[in-house]
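Every protein chain of the complex appears in place save one, which is left out.
Here is subunit A:
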Amino acid sequence: MTESKLIEVEAVDAKNQEPSSLHHKRKIYRQEQEKKRKVLKKVNFERNLAEIDINDGEIDLPRKKFYRQRAHSNPFSDHQLEYPVSPSHMDWSKLYPHYYDSTNNKMTREVTIADIGCGFGGLMIQLSSEFNSKLILGMEIRLQVTEYVEDRILALRTKHLNEPINNYQNISVLRGNAMKFLPNFFKKSQLEKIFFCFPDPHFKQRKHKARIISSTLLSEYAYCLKENDGIVYTITDVLDLHNWMVKHLDEHPLFQRLSKDWEDSDRCVQIMINSTEEGKKVERN
């Protein structure tokens, strides 16, 4: 068992040394982004951008082609994830520096909206201005995709640094496994909304247990959501998955489906349909 793992690691190293052009470009690009990210993460509203040494203060939006990663990641694996021992151990100031009160050493508000499996961040970017007084967190299990979203948010924050309200300071992302560790991040009844947009359908029967909505997981989501006010939003373009999610949510004693009228009047439903990458693809087709 040990031997085979060693070989795996070496193979990856060998790949990185190939002088293949896209690989190489990607590596250089990502290293630069890593540097920028480390600096920009500490920026908050008051600090002068001139203090930071980045190409004339210009931050470009990241380019997806440098962040390609395979679409599926096994949620049951022991990834090398960072997660806090408990919600009170979580340092939110690194993700939302603008909302950290350094005189009292605490956050001025808590995360109340979560986007599970946020992908490339399309939904959160729209939600940011819609809920500009609330903190929104995206959780994504794929490493490269998380880095893309981080870079995207940092670029947006820098571009809109001088705007008082819609400055993207209220959205952030972290790499995490929501199926296992959601209670480590959020206290009981902390969240108002949880979004599950276009989750991995896991078509095969034997993979159904890896679906993000299941009766056992719903109990955990219910724990993190506010009673009576907490809402779970799901959207998918796979009918089988939609029926599965509806069935499990209906069967779970703590969830109740909201009416079509309510759906038509709720702003989040509109944003969910129109702003995610997958949503736009569905619209186009």
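As a working rule, a residue touches a chain if its C-beta (ideal position, glycine included) is under 8 Å from a C-beta of that chain, and two chains touch if they have at least 3 such contacts; residues count from 1.
We adopt the following convention: contacts and distances are computed from a predicted model.
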Per UniProt record, name of the chain withheld from view ["Ribosomal protein S13", "Phospholipid-transporting ATPase", "Guanine-N(7)--methyltransferase subunit TRM82" or "Sodium/hydrogen exchanger"]: "Guanine-N(7)--methyltransferase subunit TRM82"
Residue among A:107, A:217, A:269 or A:282 touching the omitted chain: A:217
Selected residue (touches chain absent from view) among A:31, A:77, A:108 or A:265: A:77
Selected from A:37, A:98, A:159 or A:180 as touching the chain missing from the view: A:180
Identified contact with the non-displayed chain, of A:204, A:260 or A:284: A:204
Interface residues of subunit A (partner: the chain not displayed): 2, 5-6, 8-9, 75-81, 85-87, 89, 143, 179-181, 183-184, 188, 204-206, 209, 214-220, 222-223, 252-254
